[in-house]
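A protein chain is absent from this complex, but the other protein chains hold their places.
Going in written order, the chains are labelled A, B and C, and every chain counts its residues from 1.
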Amino acid sequence: MEHVFPSREPKSRPTSRPTHECGICGIYGHEDAAKLTYFGLYALQHRGQESAGIVSGNGQNMYLHKDMGLVPEVFTEANLQRLTGHLAVGHVRYSTTGESSIINTQPFMVTHQGIPLAVAHNGNLVNSLDLRNHLEKKGSIFQTTMDSEVVIHLMARTMHMGLTKAIKESFACIRGAYSLLLMTPDTMIAVRDPNGFRPLCLGRLADGAYVVASETCALDLITAEYVRDIEPGEVVIINKDGLESIFPWSPRRKSYCIFEQVYFARPDSDIFGTNVYAVRKRMGEILAREAKIDADFVMPFPDSGNYAAIGYSQASGIPLEMGMIRNHYVGRTFIQPSQAMRDFSVRVKLNPVGSLLKGKRVIIVEDSIIRGTTGRSRVKALRDVGAKEIHMLVSCPPTRHACYYGIDFPTTTQLIASTKNLEEITEYLGLDSLTYLSLEGLVEATGLPKDNFCLACFDGNYPVAPDLSFTKDALGGCGCG
Amino acid sequence: MEHVFPSREPKSRPTSRPTHECGICGIYGHEDAAKLTYFGLYALQHRGQESAGIVSGNGQNMYLHKDMGLVPEVFTEANLQRLTGHLAVGHVRYSTTGESSIINTQPFMVTHQGIPLAVAHNGNLVNSLDLRNHLEKKGSIFQTTMDSEVVIHLMARTMHMGLTKAIKESFACIRGAYSLLLMTPDTMIAVRDPNGFRPLCLGRLADGAYVVASETCALDLITAEYVRDIEPGEVVIINKDGLESIFPWSPRRKSYCIFEQVYFARPDSDIFGTNVYAVRKRMGEILAREAKIDADFVMPFPDSGNYAAIGYSQASGIPLEMGMIRNHYVGRTFIQPSQAMRDFSVRVKLNPVGSLLKGKRVIIVEDSIIRGTTGRSRVKALRDVGAKEIHMLVSCPPTRHACYYGIDFPTTTQLIASTKNLEEITEYLGLDSLTYLSLEGLVEATGLPKDNFCLACFDGNYPVAPDLSFTKDALGGCGCG
Amino acid sequence: MEHVFPSREPKSRPTSRPTHECGICGIYGHEDAAKLTYFGLYALQHRGQESAGIVSGNGQNMYLHKDMGLVPEVFTEANLQRLTGHLAVGHVRYSTTGESSIINTQPFMVTHQGIPLAVAHNGNLVNSLDLRNHLEKKGSIFQTTMDSEVVIHLMARTMHMGLTKAIKESFACIRGAYSLLLMTPDTMIAVRDPNGFRPLCLGRLADGAYVVASETCALDLITAEYVRDIEPGEVVIINKDGLESIFPWSPRRKSYCIFEQVYFARPDSDIFGTNVYAVRKRMGEILAREAKIDADFVMPFPDSGNYAAIGYSQASGIPLEMGMIRNHYVGRTFIQPSQAMRDFSVRVKLNPVGSLLKGKRVIIVEDSIIRGTTGRSRVKALRDVGAKEIHMLVSCPPTRHACYYGIDFPTTTQLIASTKNLEEITEYLGLDSLTYLSLEGLVEATGLPKDNFCLACFDGNYPVAPDLSFTKDALGGCGCG
Partner (left out) sequence: MEHVFPSREPKSRPTSRPTHECGICGIYGHEDAAKLTYFGLYALQHRGQESAGIVSGNGQNMYLHKDMGLVPEVFTEANLQRLTGHLAVGHVRYSTTGESSIINTQPFMVTHQGIPLAVAHNGNLVNSLDLRNHLEKKGSIFQTTMDSEVVIHLMARTMHMGLTKAIKESFACIRGAYSLLLMTPDTMIAVRDPNGFRPLCLGRLADGAYVVASETCALDLITAEYVRDIEPGEVVIINKDGLESIFPWSPRRKSYCIFEQVYFARPDSDIFGTNVYAVRKRMGEILAREAKIDADFVMPFPDSGNYAAIGYSQASGIPLEMGMIRNHYVGRTFIQPSQAMRDFSVRVKLNPVGSLLKGKRVIIVEDSIIRGTTGRSRVKALRDVGAKEIHMLVSCPPTRHACYYGIDFPTTTQLIASTKNLEEITEYLGLDSLTYLSLEGLVEATGLPKDNFCLACFDGNYPVAPDLSFTKDALGGCGCG
């Protein structure tokens, strides 16, 4: 166990893909609650590969196991068996390339006045530093640098009011994006912020046990039936008396994260009421309407571009090929290649099929362009094997603005579309042409009204002010003071 | 280090897919020989996931590192750096589900009369037990249960004749399939059996270093240029005097393993002179000619069925969809699921997209059917989400006969096609219809004459008698006695 | 990382020896502060074998590494190198046989209001649960079940008063035994309770760096000069302005733990102003005066009985022999022996020399008798090899009362001397005779006045009431409220 203090700053991560914060899953009312939660996390692994954890409860005690690593690395038959009880909450956290920090794993758990309390959190609070400062001045000592710990401290100070009132008061202070699960030894509580940034759904197993999960693919794996989404602003309390739903706060405009549809969620999940595969295929169909290109074939960068490429191919009549082959054994760490091996890190993941590409005019379908570095290398790899023309279609508009609600985009200046225009990006990527899907096209593909979404990464309109100034009055007003 | 003696019997492995024996890669003439070999193995990981090893040489000494695990698990910057020298040979070995046995990892290496000698072997000898018994009676002590060790013992007894003659004499005793690399501190030797069962190719780096690898995808990753295939019956000796090619034995009929084209090789490799992707796509095209089916869409079981599915879709005009989503984080070990979770092991790898499949008539393209158990579960998973009709196309004929040349098929009685007829298999799998590609169609897809291939798994005609009786006379005649 | 919540109860440990709580060591003013602290802990390993930890500071940041295990297991060159800075504080903790609990390792560290603060604690607070309840009611969340965490919370609430006043106020609430080190990024503070239960000494390296350690043997190992003991009730603050000594609280009667002299401290340490070896040898000399026994030789149970045995031998003229040989390779975990192996756990540590003992009348010198179980087995092992008479001398009086100040004695009912009289103990141990050193003799051996010591384990007079009732008024009065 090793720590450096203080280190409140998030590590900078040299990723060129947006990385997600987290996925959560909880079970209430099943003797194998921890094991079912484990499988739920397995299905949600794409939402976080840095660490995983599960806390279980049996009405009296709570049992926690968490560690750095993928779900099957963190859990064994032996440690899962120790997580006894009929309710459990699990969490997967995003991957970084730097040092590990086990202290920031979740679920985060404390015992206060003899009562254990745990939280598993997906999202990002915009006023957590202000809240933390306020609480520290009053004598609280924080154990981690996670914004989720603020939730626990606010709850600790209000629990004497009773659970429902504690939730109402604590979350009234909190601004930002959160889909989270709270757990005591006998109760599981699902909370989704009033804007509903992150998805959260409710399911039920054949024997009546409740499931709450970030995406429906977790329900599929454990053969739970999808019941409905947890609503924005809803608090669902599940215990031996059944399920109670309350809406403690005044409603706000919906702000679904559209990037869940573009990139993050699994294509077999239904998110915000629609199937992700179908939405992505429609993006490709709309691209075919918006961008007519003459080419020998269309190909995705697998696997995220697969579905829009299928849509584009079907709508345009241009044949689909799988021009780059994915290496399924690429681990998370590489040994540095030799000097001679140009563009190794691209080819080790996706190797172009030379005989297919040689002399061809190809259209690539990509889900999004963040920094452009990966795309540039991939395009070069296609040129190296002899592709004659390379056109790229992107199934969303240019990403120009940082995200404050739980997606780990690079800073604005690192977003290629915020510093270069279309022509410059085309040249940088080495393309013959580049076409982004229009914002209207993107929204059309989702089948939902535009004002249901947070589109801030495209248009800069932030539904919750990220720099919201925090005042004591505000806190005092929310009862946590 | 733990051993049980004796245990000559191969472990029974409850796999339902054919698993390959091995992949090999060697470099001669580069200061980063071991590192380049490491990357070559990385590209060949699909040919063996049980263990990996590399031996390097600097003209004087040889350095070996090998262990159970995937290539990136076995090697670190630190242990690779200890593998110094200008030549190196590496090996990946197939995966089993049972106990590990580090003693059977490769390259296998000994020091005899002060000279180190190593071998990395892909294939299977049909008379290794006879040879071993003969050698043991003469006082030899074997360290492993690998047939490859016989090669080393034969070489040890003939090395006094000089390297070339030792190879000629030693391999004259050996029957079966082998593409292998031998290495001394200053020489790398590639040997391919006269039938040429397994692929083996020669490449060259820009700076002149030689590369030998099982598949061309290893050349691609290290940006080596493909020169040519090592020929059946050819021995290539590479040392400071350059490359020498000899054909020490009388030629035999070619017997390329057609299953390399059907399933094993990576689609971005060129094998036996043709690109695997193109051959698989043609299989699908020929299937479209041989089997006309009315359906809403065609879908592969990813990823091995992808390319034939594309060929079928393009030739038939039936749209392609990705009806099952692959979970990219599935590890090699699972925790046993709960009772309630039906068909979990299918769904954890491939989750069907319910909203896409519901009420649809679908055609599945599968590369091959071995036991039928996996296919049955997958078909059931499609039924569970509401697929109305399910037709399956298989891009090869029924597999009815065991392989003795290095593919780990189940025994004949476990091959579903050897005990059930078409109708029974169709019913067992829960299909509306099932169509195999014809043997002629399969051969047509490869673009090569039928008599170039070993088709024994389909037609039972074994090019080298697997039970070839071994006699002292034979041995005596080959000079190893 | 695995936890069970709640678990405030200390684990019961089936030890038959008193086990010590902890040892501490700190360095101020040396560029290798962490490494020197490491060696200090090495010398103090006998005071705690469960876990070890070091926190370092460079004026700005603090760096912590701690883990379960012995000092050389916990620290590596690599992790020590990351503990940079000119001051460092280390801790070793006692050994338990049960589950590990990394959460309760020390130094314990938090960041509060942006300021890191760490504590390393030797001793035991008698009112920590009361203080904890009080603080939790005010909203504090505790991370561990250690009494040391109370110190940190009290400090956090008073730090705004300035460091000196914070210490004065915080410790005014605290009752019990504590020799501890506090550390911020630029200051090291040594605190010893007004009774002075546990030892704590000050040393200085040749280059001027300050050392604080539980025992002088830590100074010896790093070649620091012994300066003086930290006084009971003294607070020593060391930072860039030098060393400041304050006595913030009203003085109390000295209560040195006499068991440090009897058993815990290393014989090469000077404790409470006298050398432990010399004191123990005098115990043996006084035993020779108090108990005259006719025997062939006297022998210790090595190594703790060695010094009193030497004293007894020299004073009585009865020869000394080493009748039991210690196995230096006994690890901390055993595989359970077979049924046939009687008294294995005794013999594996101390094997009797049969040819020496056969037919002899022997006197054993033992430092103390706690439960009597180990002694009984050892005596039996001597009988088994043929010892004719076995007399035991114990170099302290009967231990009849529990300790509340940091020594992990069994509960009173498990102390053999609290439930059996001399005759019964003699019989239970299988002895021909048993003689305890008198309390006066014990005190005489130390060379200090009787009222300097806590003798509670022998006479039941507790210097600080262990059940001291905690009231809000008291807290309010100390300024931490």
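Keep this in mind: a residue touches a chain if its C-beta (ideal position, glycine included) is under 8 Å from a C-beta of that chain, and two chains touch if they have at least 3 such contacts.
Bear in mind that the values here come from a model prediction, so they are computed numbers and not experimental data.
Across the complete structure, the visible chains that the omitted chain touches are B, C.
Touch with the chain that is not drawn comes from one residue among B:Met109, B:Ile189 or B:Ile325, which is B:Met109. Touching the chain that is not shown, out of C:Glu231, C:Asp268 or C:Glu389: C:Asp268 (per the contact rule at the top). Across the interface with the omitted chain, subunit C contributes residues 32, 35-36, 38-39, 42-43, 45-46, 49, 70-73, 75-77, 80, 205-207, 217, 220-223, 266-268, 270, 275, 277-278, 303, 306-307, 310, 313-314, 319-322, 325-329, 331, 333-338, 340-342, 344, 347-348, 351-356.
Where subunit B meets the omitted chain, the residues involved are 1-6, 61-67, 79, 82, 102, 105, 109-116, 133, 135-143, 152-153, 156-157.
One rule holds for everything that comes next: only the chains that are shown with their structure count from here on.
Chain contacts in this assembly form an open path, with each chain touching only its neighbours along a single line. The central chain of the assembly on a C-alpha centroid basis is A. Both subunit A and subunit B derive from one sequence, and where they touch, over half of the residue numbers involved are common to the two copies. Spacing of subunit B relative to subunit C, judged by their CA centroids, is 63 angstrom. Averaged C-alpha coordinates put the centre of subunit A at 50 Å from the centre of subunit C.
Counting partner chains per residue, subunit A shows two or more touched chains at no residue at all.
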